[in-house]
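Complex shown without one protein chain; remaining protein chains in place.
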Amino acid sequence: MSAATLKRAGYWTMHYAIIALYVAFALFPLYWLFKVSLTPTKLLYSEGVRMWPSRTTWENYGFVLTNSDFPRFFLNSVIVSVSTAVLVTVVASGAGYALSRFRFRGKFWLVGLMLITQMFPLVMLISPIFRIFTPLGLTDSLLGLIIVYTAFNIPFATFLMQSFFDGIPKDLEEAAMIDGAHRFTAFRQIILPLTLPGIAATLGFVFTAAWSELLFALMLISKTDASTFPVGLLTFVSKFSVDFGQMTAAGVLALIPACLFFFLIQRYLVRGLTAGAVKG
Amino acid sequence: MSVQAERRPGWHGTRRRFALRMEPYFYASPALIFIVAVMLVPLAIGLSYAFRDITLLNPFSGGFVGVQHFVDLWHDSDFWQALGNTVTWTVASVSLQFFLGLVLALRLYRPFPGRGLVQALVFVPWAVPMFLSGLNFAWLFNPVIGPLPHWLYAVGILSSPENILSDPAIAIWGPIVANVWWGVPFFAITLLAALQSIPPEIYEAAEIDGAGTWRRFADITVPFLAPTIAITVLLRAVWIANAPDLIVAMTGGGPADSTQIVASYIFTQAFKGLDFGYASAVATVLLMLLLVYALIVLMIRQSLLKAS
């Protein structure tokens, strides 16, 4: 073997070694989560740190799904996340369209405002929002959460939608307007259908963000009935901190919708992130 | 006469002009209303709380206390500790995420068999809700069900297989590890996009000019990536400094406030202490610090733009 071949072989060995290490790092925690959730409670203490338990069981999932409030939490989270995703997408489509197609007074300030909201600490808003929402009956209510999440996600979603609108030639809605359409009709019938991938990506992003939000849900919701999955899981953890099997089973369940949406949106990750990183 | 009439647009015309002028606001206003009502107004109110005594359970609170909160803050050792922790937390998380993200992006940049699969797999942590990745790592650090303490003990980092989250001296590293695990994909994707925007001909030209792997990296990749890197790192740092989710989920700031960062301190004050006035004062200080930081970022950006 020549030196060059050796060098190449060395390069590829290194390459795959690094990648294998990172894949292990990325997946191991999830593997472990899943493993613990399948371990029977009796074996947890004796076999807690084995790579695979000697016996597996689905009973933790059964318990979580039938004897706990998790189905309620799950449903609440779905309601909140889906509503937020739809609402944000509608509102951000409008704003993104305005930013993409019009020059108007105040545009600079609107963009500036949206950029700033991406920078400031949202925890700042916890106390005032709580005080404003209490008299309005928006605490302990899913509607309150939806409103908060919608507002928080609009700026990023707007930039994302704008980048999709920018990719659609202006000629198209002009042609439609000449064909006899109102601008709004052209927007609905011509532009929006062409932005479907962008809409899907925005829905996915916002859904995932709303599904994962913890702090405002903790602060604004105290009733179990209105708790979302993150809050439910966290209270479950602090209350029954020994029931690892059930907690991890609940964790795996919480993971599923987020992962589903992740696969829906992963093609747009790069665009989304660059929209966020460069503009935000 | 007709000329006169044409110079002055009729009522109909004025209305259309007005409608045209208003059109963009029609599309943008719902977003604006949400942002103003749910972010800007509360922000202003929050700033005013910083100068008032607002404790949720105390019906006599609400009075104006001037800068009292800020004076208290100055003497609040927990706050200073949280500030120090914020720096550790942010610097450690960002630099580790960035370094691993860069390595990963450089590995994923060139095609190789299995790249698509690897890419999908290594990006998975990013899909995990943040609080859940926190909980998951809390479990992994728990010696009863998690292997990490045992491994750390085996390689000699820990003197006994204990939960690092209960050791005030090193507990902060628990959330940092979770944060790194969760955040690497973000950097990897951003850097990958930036790498892919470098025209391949430039590398080919450099190769023909006789530049080796290392020279190509130093002379082409780094200068091309520098602006993206600078901006991404600086903005991400703000985001991480502002995000207390992992800490709230993993340690709640404990033990003995040893993992409290400023953002989680604000949350704790508001959520557990129900002392909105003081929480808002801390938040105001955090906002000021971030503004100063943002100014510095903008200046760096300006000088980078000038340089290129």
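Here the chain labels run A and B in written order, and each chain numbers its own residues starting at 1.
Just so we're on the same page, contacts are C-beta pairs under 8 Å (C-beta built on N, C-alpha and C of every residue); 3 or more make two chains touch, one makes a residue touch a chain.
Operating definition for what follows: contacts and distances are computed from a predicted model.
For the chain that does not appear here, its UniProt entry gives the protein name "sn-glycerol-3-phosphate ABC transporter ATP-binding protein UgpC", which is one of "Carbon-monoxide dehydrogenase large subunit", "Cytochrome P450", "Lactate utilization protein" or "sn-glycerol-3-phosphate ABC transporter ATP-binding protein UgpC". Within the entire complex, contacts from the absent chain reach the displayed chains A, B. Considering the whole complex, the residue from A:Ile18, A:Leu143, A:Leu194 or A:Leu260 that touches the absent chain is A:Leu194.
When you scan B:Arg17, B:His150, B:Arg215 or B:Lys272 for touch with the missing chain, the hit is B:Arg17. Residues of chain A in touch with the missing chain: 169, 171-172, 174-182, 185, 190, 193-194. Although one chain is not displayed, its contacts with chain B can still be listed: residues 6, 9-10, 12-13, 16-17, 20.
FYI, only the chains that are shown with their structure count from here on.
Chain A meets chain B in the complex at residues 15, 18-19, 22-23, 25-27, 29-30, 32-33, 36, 44-45, 48-49, 90-92, 94-95, 97-99, 101-102, 104, 107, 110, 113-114, 117, 119-132, 147-148, 150-152, 154-155, 158, 183, 208, 211-212, 214-215, 218-219, 230, 233-234, 237, 244, 247-248, 251, 254-255, 258-259, 261-262, 266, 269-270, 273-274, 277-278, 280. Within the complex, the chain B residues that touch chain A are 21, 23-28, 30-32, 34-35, 37-43, 45-46, 49, 54, 100, 103-104, 107, 112, 118, 120-133, 135-137, 139-140, 142-147, 150, 181, 184-186, 189-190, 192-193, 228, 231-232, 235, 238, 241-242, 244-245, 248-249, 263-264, 266-267, 270-271, 276, 279-280, 283-284, 286-287, 290, 294.
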